[in-house]
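Excluded from the complex is one protein chain; the other protein chains are retained at their positions.
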Amino acid sequence: MNFGLNGMDCQGTERNWEADWRADKPREECGVFGVRGSDLDVSRITYYGLYALQHRGQESAGIAVSDGDTIKLHKNMGLVPEVFKEHHLDSLTGCMAIGHVRYSTTGASLAINAQPLVFRYAKGMLAVAHNGNLTNARELRTALANTGSIFQSTIDTEVLVNLIARYCGNSIEEAIMKLMIDVKGSYSLVVMSEDKLIGVRDPYGNRPLCLGRLEEAYVIASETCALDTVGAEFIRDIEPGEIVVVDDRGITSIRAQNSKKRTCIFEYIYFARPDSVIDGYNVNWCRRQMGRQLAREYQVDVDLVMSVPDSGTAAAKGYAEERGLPFEDGLMKNRYIGRTFIQPSQSMREIAVRLKLNPIKSVVEGKRIVLVDDSIVRGTTSSKIVKMLRDAGAREIHLCISSPPVIGSCYYGIDTSDPEELIACKMTHEEIEGHIGVDSLHHLSREGLLNVFGEGRPGFCTACFDNDYPIEIPADLRKHALD
Amino acid sequence: MNFGLNGMDCQGTERNWEADWRADKPREECGVFGVRGSDLDVSRITYYGLYALQHRGQESAGIAVSDGDTIKLHKNMGLVPEVFKEHHLDSLTGCMAIGHVRYSTTGASLAINAQPLVFRYAKGMLAVAHNGNLTNARELRTALANTGSIFQSTIDTEVLVNLIARYCGNSIEEAIMKLMIDVKGSYSLVVMSEDKLIGVRDPYGNRPLCLGRLEEAYVIASETCALDTVGAEFIRDIEPGEIVVVDDRGITSIRAQNSKKRTCIFEYIYFARPDSVIDGYNVNWCRRQMGRQLAREYQVDVDLVMSVPDSGTAAAKGYAEERGLPFEDGLMKNRYIGRTFIQPSQSMREIAVRLKLNPIKSVVEGKRIVLVDDSIVRGTTSSKIVKMLRDAGAREIHLCISSPPVIGSCYYGIDTSDPEELIACKMTHEEIEGHIGVDSLHHLSREGLLNVFGEGRPGFCTACFDNDYPIEIPADLRKHALD
Amino acid sequence: MNFGLNGMDCQGTERNWEADWRADKPREECGVFGVRGSDLDVSRITYYGLYALQHRGQESAGIAVSDGDTIKLHKNMGLVPEVFKEHHLDSLTGCMAIGHVRYSTTGASLAINAQPLVFRYAKGMLAVAHNGNLTNARELRTALANTGSIFQSTIDTEVLVNLIARYCGNSIEEAIMKLMIDVKGSYSLVVMSEDKLIGVRDPYGNRPLCLGRLEEAYVIASETCALDTVGAEFIRDIEPGEIVVVDDRGITSIRAQNSKKRTCIFEYIYFARPDSVIDGYNVNWCRRQMGRQLAREYQVDVDLVMSVPDSGTAAAKGYAEERGLPFEDGLMKNRYIGRTFIQPSQSMREIAVRLKLNPIKSVVEGKRIVLVDDSIVRGTTSSKIVKMLRDAGAREIHLCISSPPVIGSCYYGIDTSDPEELIACKMTHEEIEGHIGVDSLHHLSREGLLNVFGEGRPGFCTACFDNDYPIEIPADLRKHALD
Partner (left out) sequence: MNFGLNGMDCQGTERNWEADWRADKPREECGVFGVRGSDLDVSRITYYGLYALQHRGQESAGIAVSDGDTIKLHKNMGLVPEVFKEHHLDSLTGCMAIGHVRYSTTGASLAINAQPLVFRYAKGMLAVAHNGNLTNARELRTALANTGSIFQSTIDTEVLVNLIARYCGNSIEEAIMKLMIDVKGSYSLVVMSEDKLIGVRDPYGNRPLCLGRLEEAYVIASETCALDTVGAEFIRDIEPGEIVVVDDRGITSIRAQNSKKRTCIFEYIYFARPDSVIDGYNVNWCRRQMGRQLAREYQVDVDLVMSVPDSGTAAAKGYAEERGLPFEDGLMKNRYIGRTFIQPSQSMREIAVRLKLNPIKSVVEGKRIVLVDDSIVRGTTSSKIVKMLRDAGAREIHLCISSPPVIGSCYYGIDTSDPEELIACKMTHEEIEGHIGVDSLHHLSREGLLNVFGEGRPGFCTACFDNDYPIEIPADLRKHALD
């Protein structure tokens, strides 16, 4: 079945360069936010919350607001400040709101796939925002279609929403409990009926979701940085398999029995904002520790440590500290680089990387360098950066990556490319060194990575490093490397 | 149940003045178009077809195209040339297309309510465009919701689409046949699966729908003017209760047994384009005959005949001809008046009408005038025009309306306002004359109107003139005048 | 010298179809408006005034407002309602305003060429809006440049403005008087200093300009239809060579001695709005008389009279009346056709005309027809319309033009194409008949045209019909037909 449904708005023809750049990184797909509190300007609070979560999704944004009676919605393609103008927020008045920012992993990059989804069913209205990816969506979709459901988009969320409608006999909570039995995969949800705000985290807790308090109101968000931004106090992470219901009586928690924590470790390596705290670990601190661990695992005789800004900077500092080496700013980032600009023609191809990064000759020239980055997916950007540093006179370049080689695709809401595009699936270690053009290449070991989280650490999903998938992947979904 | 679902895009704050003006006329809500033919640029043909049908709906436009495999869609708020740019049409390639232009009668004026609706169901993909209004939509919606359906918009078309999905057992034709048993009301549909183009006209043939041939291809359109524009040859009107299926084998027709023609007579009076031919009658010719009939019914001693341009012009010419009176251009219309402009403030309120119409003093001054218009709904614009003519020196103004008084609301896809807003429901004939400020007021009689169509005329829906509704109106839907 | 200065905003790539259509008509370039009155919302009044003058220019629009101290401006490419939104008018507060709508004749179609021009000179600030064309602009521009002036646009108005700055010794009135000695060509100006509103009409009165009163305030406008729209009472036309100054003391008039009325006769034939009165003649009445005169000059045995709507309609009615023939609506115009739409590809070329006009077969079929239009410039559209009527079954088509053949270019502010593009310069009468495909072609005679205006008629510029240019054309400017 081909869900090639095209959406409401076609995309312009300009290239999304930031997306190109990030194509060499795994791509997170979504951030969710919800707030319930009668005396607050809930649409503006959600707007600021989404602003803080912008790094989790830059293709579309949406806010739905309930006034206790009906639910209003505005969503569109674009960044949060592009999608929402003063008059949009002014018209979204109510006592409860949920919001969503999105990258496309499944579903094309189209307005009709933007979230939240707002719909009417037998019991009234409902709004749903989803971060994650269902592994049995296709199967559920077919089953629903065979009994009369229709689908207007290609996003998994529409499957969730139809299941809720089918299970709506007693209460929304019961419908969600039943839904959690049917669906496989990763999901952090915020759901809003006319009078309830509900947060749901899948039984593996694959994606983060946390709970906070803002005066008398409650806030649910993908990351704590959104709580901080709106001035909410962190209460706790929502647990794997937990349903948190916020209504007039306060907070009620429903917990699934067979939950088993498998949080995505890439949230710590790359996705989450450095100032967020997920399941008790500050993200920036973790990255610094990964750098320290990397230094313990691998020493090479160099003059200085540098990073690929900004994603490699925390680990680079950790590496430098651990080894007592100077950390230098050898690559300067253009802070004004936007998401879109006009692509250089073939003859100016090298400009593309230089627009974003510029090596500082006086730092780099004649030096032996440890260059730290967080991960390599395809390796295309890395080789351009290395060439740029060589041109600036670097004598030796030792690339240190603060995570293990990526050898498996993610099926839980991250776009890591197909195995045949993963450089670590296609080449040997030596071939990669040659391809990227470095004197040596080193990855943090899987054990070293886990050690960062200490003895009593929770379970993580490390499938992209070891192909050990905690949640079953149907055979038809599984991507294989070319043989 | 409150279907106050808010859509994808909020509307700007500027007033739609043309809509204000037309609020004093009944408002048609939709036009549909479809074309199937493998060697054609189907998206551009649909674009031009919609352009020709623009008078039937100016709030949103959409085109869906099938390439035999998948269906692509672009739709948005705005006029056809605002919604579609070159690159949209370039990306909508295929061998079959349907299109839609829309006013809002049911469903708010929002992007999410734009058509065609494109969706995936158990048998593949489908696109539907609908002109008309279901009278039992609420009931059907509830029944569907109670068995698990969800609704993402407030338009009747989503009900049709869910019914098709429920009845999809054998073929799309059978699903439509079953749907036609369930739904009450008016509907002219174009439906597109991956490989079939289907036209459907309700058993009363309430809204027009016709079939044409363009070389080897077939075209379905609300009015013949769209066939003419794209260069298609008119074949015939689609019959009340008929389903016309266009596929690789050519044309197949399925006919309902109990059809009974009740075409909306207002299509002839006001809605349809003058150059269209509906069920054998050229619209402009009909209007001229209505004017002639009016002249036979009522004579008053005047110096000249004028019209409220453009809607009253054909009838005014007929009136003048029949009585041998001069027809003069006494009101000039600003041809550049757009849909939107900045509303005059309270102190400049009179500018609003003068922006559109300007009386020619040299024609009007000192004259006794028959002023012809096609209809009066609320009477607000009429009284402004009459005042303007008085100010320009008109000695007597006799307002002749080429249709009977509107005393009933329409439930079949036209927005005629509620009964309490209909001037003919609220005031006596004399009160209306006084309110509008004319020396006399005359409406064409119902019999006179029907006589225009001759002896062997088909059946018409004249419910808005006589409250004789051919299609049952549920009690909860019926609008009553204030007592 | 090549003034190929490119402007602030490049134009989009979509074709301006209305412009294509009108390329077969002479094109007027500008409309001007001004109002001075302290208790009025002058920016909104100017907005509505420009709306009424939109037919005189559809490429750009602008409004400048003085608050007695400083002058604020907003202008851009587009129609009046596209250029001005509520917030623009809200920020343009003051006691005096001037406005401008523009086509491009000289100067490219660019934002930098939009008017009014607002500038600061030794005596303060000034705003100028200009309708017309200077014949010695090049010479004046060179002289000014040689003594240090710079030019940021390619419009004549910048020449006027520099001359005012050079002559600013005593008063603005004196500067204008001196300027009128230097400049040759046609110009109707509205000029606004911080405290004065000034209207200027060139000594030949080539372009119209009139004066009105709105309560205590005064209004100056290109046409009376703008006075009517804003509710102003017509006082009188501004005289050829007259400077009208409106300030706190009321109205002062300064008159040039050697003025000689030569109003552009094409204003009556085609440009001006039918409801306007120019120098005492109602435009629509004139057009009807042209049709009557045409009927007196030429009779052919036909069944009916039709027009090319809307420009030929008034004359067609006159023709029909004079000969006692029926006037029929045989060509229906799509009222929703906008300025821009997507151009048909080569294979659909015929759609372009059909989008705008559709012949009514029942009217046309088997008939001998007099088809009336106001003018032919290149003849391209005419031949398409004639072909369309033939295809609809017309038996004979006799094209009657309510003006003489256009054999000369205009140098006074109208774009009539170069002589080598004028069909009447390139072909004999018989060749044109053949080219357009009509059974016969007839033009109103020059004498017949003038007779419409009666015995005591004023002087007219009829140069495009007889090459008798009232205002000298420099040799280097003169366009010649190919030999």
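Annotations for the structure displayed:
Lettered A, B and C in written order, each chain numbered from 1.
Note that a residue touches a chain if its C-beta (ideal position, glycine included) is under 8 Å from a C-beta of that chain, and two chains touch if they have at least 3 such contacts.
Every value quoted in this text rests on a predicted model; they were computed, and no experiment measured them.
The chain we do not see here touches A, C in the full complex.
The missing chain, though absent from the display, is touched by one residue of A:177, A:360 or A:427; that residue is A:360. Per the touch definition above, the residue from A:314, A:369, A:452 or A:471 contacting the chain not shown is A:314. Taking the complete complex into account, A:275 is the one of A:195, A:275, A:303 or A:433 that touches the chain left out.
Across A:228, A:374 or A:421, the single residue that touches the chain missing here is A:228.
Chain A meets the missing chain through residues 13-14, 41, 44-45, 47-48, 51-52, 54-55, 58, 79-81, 84-86, 89, 225, 228-231, 273-275, 277, 282, 284-285, 310, 314, 317, 321, 326-327, 329, 332, 334-338, 340-342, 344-345, 347-348, 350-351, 354-355, 358-360, 362-363.
Although one chain is not drawn, its touching partners on chain C can still be listed: residues 1-10, 12-13, 69-76, 87-88, 91, 111, 114, 117-122, 125, 142, 145-152, 161-162, 165-166, 168.
The rule is simple: only the chains that are shown with their structure count from here on.
The minimal number of chain-to-chain contact steps leading from chain A to chain C is 2.
No other two chains have as many C-beta pairs in contact as B-C. Using CA-based centroids throughout, the chain positioned farthest away from chain A is C.
Copies chain B and chain C of the same chain sequence form an interface built mainly from equivalent positions, shared numbers / all numbers used being over half. Between chain A and chain C the centroid-to-centroid distance comes to 59 Å (mean Cα coordinates, whole Å). Spacing of chain A relative to chain B, judged by their CA centroids, is 48 angstrom.
Annotation for chain C: no residues touch two or more other chains.
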